[in-house]
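Only a portion of the chains appears, each positioned as in the full assembly.
Each chain gets a letter, A and B, in the order it is written, and its residues are counted from 1.
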Amino acid sequence: MDRDRPFRLITAGPVDALARTVEALLVVASQPLSADELAAAADDDPERVETALGLLQERFAEGRSGIVLEHVAGGWAFRASREAAEACGRLFERPVERGLSAAALETLAIVAYLGPVSRPEIARVRGVAADSVVAGLVERGLIAEAGREPGVGGAVRYRTTPLFERVFGLESLSQLPRLDDVGEDAGEIRERLEAVAERRGA
Amino acid sequence: MRELELDLDAFEGPFDLLLTLVLKEELELAEVDVAEIVVTFCERLAERGQLDLEACGEFLVLVAALLELKARGLFPDEDAELSDLEPEEAAEELARRLAEYRRAKEAAEWLPARLEGEGDRFFRLGPAPLAPRVERRLAPQEPESLAAALRALAVEPPAVSLAHMGLRFPPVSQFLERFRSVLQRRRVFDLDAEVEGMSRIEQAVAFLALLELRRAGEASLEQAAPFAPIRVRRLAEEGRPEWTGIARSA
């Protein structure tokens, strides 16, 4: 990209006026906004909003501007350029400090892949109780309650939040890597398990 | 550590003997006050005036295993639930859960790497400094919905399945059988290789089974250095009825 080409910020074109409106919306929004949400607020056409977003993506690009437009957590949002990370680090805390424990990461992974999922289910997968870990992740805003298990007296279920996607830089949960089922040793494991089951059954 | 003298309601004697009796199912673990054992150990530790890390570590492993066994004993339903399953079904269920667990483990490895890479992406959390204030208005609500919410909370929960405990934490006897059959085939094996991928508590139970094998004179344990692999060596002589010692049914 020819980074040094002078850039026309202002034209009389109506898409440019729309782009300014989208800019304005994004700079005050508290979370990523989808093209549809932007179109509804701007009272304009979603397709024209997409065009405007394309324009803004060029303008607010890494290396070109301190404000960067990114597609994240199912919508569009401004963030600081990576170039300014050091300066930002002096003034702000990282959205999630690195100190996520192994247990927290494991729980987060379970909620991301299997969610909505209840604490008993998480405990079943992890093999240990998950109460304090779950509470900690809720506190950090990375997971949130998502109703209770079906049927009366069901346990509260949790899912990951848009903040989770944003912190991990995901456009959506579908961007999580696909995890293969148990690999090549699946057959061997199965045999062993069957042997165990037979002994138990006996 | 193993000579720790205990004076409990249900048992009096060295800790070592208590373990043996429990493993032989000659002592009802449900009646043993595990907290009392911990207190005795702590008192002994305080008397010595110095911290013996090795003894503490061993004690933790053994007490964890005891608690595990006791927990299983306190939920007798679980065994019934398991035996309801056909062996193939049980194996299928185990395989499914193991796969689930592995996927979660793998994903948990991916997340921190991703976080590290995204560490230089800063964005605003919360409202913009000069943003308009959001007003959230709520339509009129029915008071009955409040009563319904509390009533739902008062409903007894369905019986929780404890099957996972049995599946994830096999009994000591199972490890005894397994290690014996390994020793039938091989003179020496490494504990680490055998318990790889198991949960800590499973490994603890496996270790307890090894201690039992050693007690019975069936195997010797060697470890070159702290945290080095534990090597298990068959001790029994040819011709001796090796495997009748402490079978589960004994």
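FYI, contacts are C-beta pairs under 8 Å (C-beta built on N, C-alpha and C of every residue); 3 or more make two chains touch, one makes a residue touch a chain.
Quick caveat: nothing in here was measured; it's all calculated off a predicted structure.
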item: Subunit stoichiometry in the structure file as a whole; value: A x2, B x1
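One rule holds for everything that comes next: only the chains that are shown with their structure count from here on.
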item: Interchain centroid distance [CA atoms averaged], chain A/chain B, Å; value: 34
item: Residues of chain A touching chain B in the complex; value: 27-30, 70, 77-80, 82, 84-85, 88-89, 92, 94-96, 98, 100, 102, 105-106, 108-110, 112-114, 120, 124-128, 151-155, 163, 166-169, 176-177, 179, 181-182, 186, 189-190, 193-194, 196-201
item: Residues of chain B that touch chain A when the two form their complex; value: 82-83, 85-88, 90-91, 94-95, 97-108, 110-112, 114-128, 130-132, 152, 155-158, 160, 164, 168, 170, 174, 177, 199, 201
